[in-house]
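One protein chain is absent from this view; the other protein chains keep their places.
Chains here go by letter, A and B, matching the order in which they are written, and residues are numbered from 1 within each.
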Amino acid sequence: MSLTYVLESVLALLVLGAAAWTIAARSAFAAAVGFVSYGLLLSLMWVQLAAVDVALTEAAIGGGLTGVLLLGAVATLRGTEARTNRRPALPLRVLAAACCVLVSVALAVVVLTLPESGPTLAPQAVAALPATGVGNPVTGVLMAFRGFDTLLEKVVLVLALVGVWSLAPDRYWGGHPGLEHRLPADGVLPFFARTLPPLGVLLGIHLMWTGADNPGGAFQGGTVLAAMWLVVMMAGVRDAPAIRELWLRLSLVSGPVVFVAVGLAGMLTAGAFLAYPIAIAKPLILLIEVPMLLTIALALGLLVTGPPERTADPR
Amino acid sequence: MSALLDLFTTIALVLGALFFLAGVVGLLRFPDTLSRLHALTKADNVGLGLIVIGLLPQAGSVFAALKLLLVWLLVLLAASTVGQMMARVARRAGPPR
Partner (left out) sequence: MSTVTLFGLCASALVGLGLYGALTHPQPLRKLIAFNLLGSGVFLLFGVFARRGAWQSVGGDPVPQALVITGIVVAFAATALAVALLLRLHKESGEATLDPPAPAGASTERRSP
């Protein structure tokens, strides 16, 4: 029973405890806070599973951004909590619990009866990695071997954003998301919003750049950039842009458009959609990643700020 | 020499963990938000600083050591900002009813 094993057991128990607290908490605020701490503990579990890229993504998006989203929603919905408190009757809850225990036990049986070694694509991925020019296998899979999934994911992000925007009342269409934040310019939060973002932007770009050979990548870097932008907006240092701005819309679609363009060019130069000619594979991946970073940062930030709630200034 | 460095790391890590424990005890035992904030921010920042200092000899390179220090400085910045803001909200809300 090595020390690492003790650490991992304690970690698993903590994660289960945080999850149980999130489900059982009385108020939605407690549940949201519990969810954020659960996300951070979960990213530690991902590190123990030798998946550092996933740990970065879970901590940033699963813990951080989702937490911001949920806490904002909890604050808005605080008044309605008392009125929506009618839990289902006890027999129904017992039945639901029994079904959930059944599902858990089925999954646990699957986990316990796994064969000694499972199928894996790691050898093929590692063998094909030098052709792409990147050193991190996960980045290779995301950008080259399963690039189509990443392209579709980008489109999903933009579509979700369009869905969120479409929930605005007609009179606010094209306006600024969220309410205006006005804080005294010498307050604590504006100071924070002027100190951290320069370093944070550098960190975000570095995360994307180093994702080629080390854990990291465009998603993690884009999330850091989105977080810096959110801090700046929440401190009132800069207002949220009006969604009808042309630069905003062009930047949002630049990620998927460049990706699709490279894919179509691949049909002409390398024989299949999203095939990269081996000689220029790495520069092509970089060419895709930079607009992708911009799209991810903008889309994630705007998903958190929500639909427009103010009209845009008249031109 | 490396045994000495390992000893230094162990002592610093244990001290850092003790500071974190002190912060948690303060969180659980102090009566109101402001004193709990006091306990948490002081103890957690010093605890993290001790842990970072303890890990410095184990970092592979000067660059990695600088990154560890940067982590500590960023946590200091974030924790102090959040502590200030929570304290203002707590003071405005007044004593718990």
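Operating definition for what follows: contacts are C-beta pairs under 8 Å (C-beta built on N, C-alpha and C of every residue); 3 or more make two chains touch, one makes a residue touch a chain.
Predicted model only: the values in this text are computed from it and were never measured.
With respect to the full assembly, the chain omitted from this view is in touch with A.
Only one residue in the set A:Val111, A:Leu246 or A:Ala272 touches the chain that does not appear here, and it is A:Val111. Across A:Leu77, A:Leu179, A:Leu250 or A:Leu264, the single residue that touches the chain missing here is A:Leu77. Although one chain is not shown, part of chain A still touches it, namely residues 4-5, 8-9, 12, 15-16, 19-20, 22-23, 28, 31-32, 35, 38-39, 42, 45-46, 48-51, 53-54, 57-58, 61-62, 65-66, 69-70, 72-74, 76-77, 80-81, 83-89, 92-93, 96-97, 99-101, 103-105, 107-108, 111-112, 114, 117-123, 125-126, 137-138, 140-142, 145-146, 149-150, 153, 156-157, 160-161, 163-164, 167, 217, 219, 296, 299-300, 303-304, 306-307.
Definition applied: only the chains that are shown with their structure count from here on.
Mean C-alpha positions place chain A and chain B at a centre distance of 27 Å.
Those residues of chain A lying in contact with chain B across their complex are 188-189, 191-192, 195-196, 199.
For chain B in complex with chain A, the residues that touch the partner chain are 74, 77-78, 81, 84-85, 88.
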